[in-house]
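As you look at this complex, bear in mind that one protein chain is not there, while each of the others sits in place.
Now for chain A:
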Amino acid sequence: MAVSESQFEDNRETESEDDIEARVGWRYTAARIKADTTARWGLYVVTVVLFVAIYAAIDSNLSLLTFGVLSDYTFARLLPIFDHPTYIPSPGEGTQHMPPYFPLAEQPWNPLPAGGTLEHPLGTDHTGRDYFTRIVYGTQVSVFVGIVSTFIGLTGGTVVGAVAGYYGGRVDDVLMRIVETVYAIPPLILIIVFTVFVGGANIWYAVLGVGIAFVPVFARIIRSRVLSVREMDYIEAARAAGVRDREIILRHVVPNSFAPVLVYATLQIGVTILIVAGLSFLGYGAQPPTPDWGQMLNIAHGYMHSNVWLSIWPGIAIMITIMGFNLFGDGLQDALDPRIDD
């Protein structure tokens, strides 16, 4: 046994040619996500949502998606399901251009809320704007807001947590007490107070506020990892080699403490989207005319009785997006955790 072991010591233990056997690395993680149905669906949803968001940014008036593709099939209007008046006679004023959804329920002669038209698949909102277009743009706003505020929380939390954990002692005490103070305040209240304090309701302040509100969560996660990583010999070796602290934190401490934070960040994107939507709903986030889902819900809830679909569509959009990020985050967690075996 000793002989064969000594032979192996000087030969390669792993063959790089045969990466299929590897149990670490990107390819392995990707393979595990693929094998996990939940994670795979999460990934699909996230991909679609991201695609829509990016598409909305590139094709700024959605010409292809709504008016191009769908209008090509205008013959479908001949089908009864789409046969639906977009021009509704108004008493005393001849004809008026009206949105298909909004007023319908108020018309006693139209008993059911009808479906959309090809021009307006989901109908229009109270001002006659295409609801589908606004939902699509809402994706862009929500995804952007979710990612940016999570990124702010992640960056801030990583810096605070890594510095606190690496230096320990008084630095740790001071930083973590501040973090815990922030942590103790309910996030929604903290963010609202913050936005009011820095200058009022604005989506950017809301994003920044959400980011700051989640610094403590990330700081605590990364600190707990750093506490074990900093005891590793390679940290000591780096110090013995004369590497400065800043570089040790950036190159050795953070990369080795990052995996749990990354997983948490994926889950956190869903949470931040929800919180920003909630803020917008309350009127502290996106302001009209920004097509934000939360803000759309805010307006739609006033028309709940006349047209419930105005509330349902943004709600579905929020639900799908958050579910996608959550499923993906869960799957990523399982894929990165070597103890969970499939």
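Side notes on the structure shown:
Here, contacts are C-beta pairs under 8 Å (C-beta built on N, C-alpha and C of every residue); 3 or more make two chains touch, one makes a residue touch a chain; residues count from 1.
By our rule, contacts and distances are computed from a predicted model.
Among the names given as "Cobalt transporter CbiM", "Nickel import system ATP-binding protein NikD", "Bifunctional protein GlmU" or "Glutamine--fructose-6-phosphate aminotransferase [isomerizing]", UniProt records the absent chain under the name "Nickel import system ATP-binding protein NikD".
Considering the whole complex, the residue from A:V48, A:A201 or A:V243 that touches the absent chain is A:V243. Across A:I54, A:M232, A:L262 or A:M304, the single residue that touches the chain missing here is A:M232. Mapped onto chain A, the footprint of the missing chain covers residues 2, 5-6, 8-14, 16, 24, 168-169, 232-234, 236-244, 251-252, 255-256.
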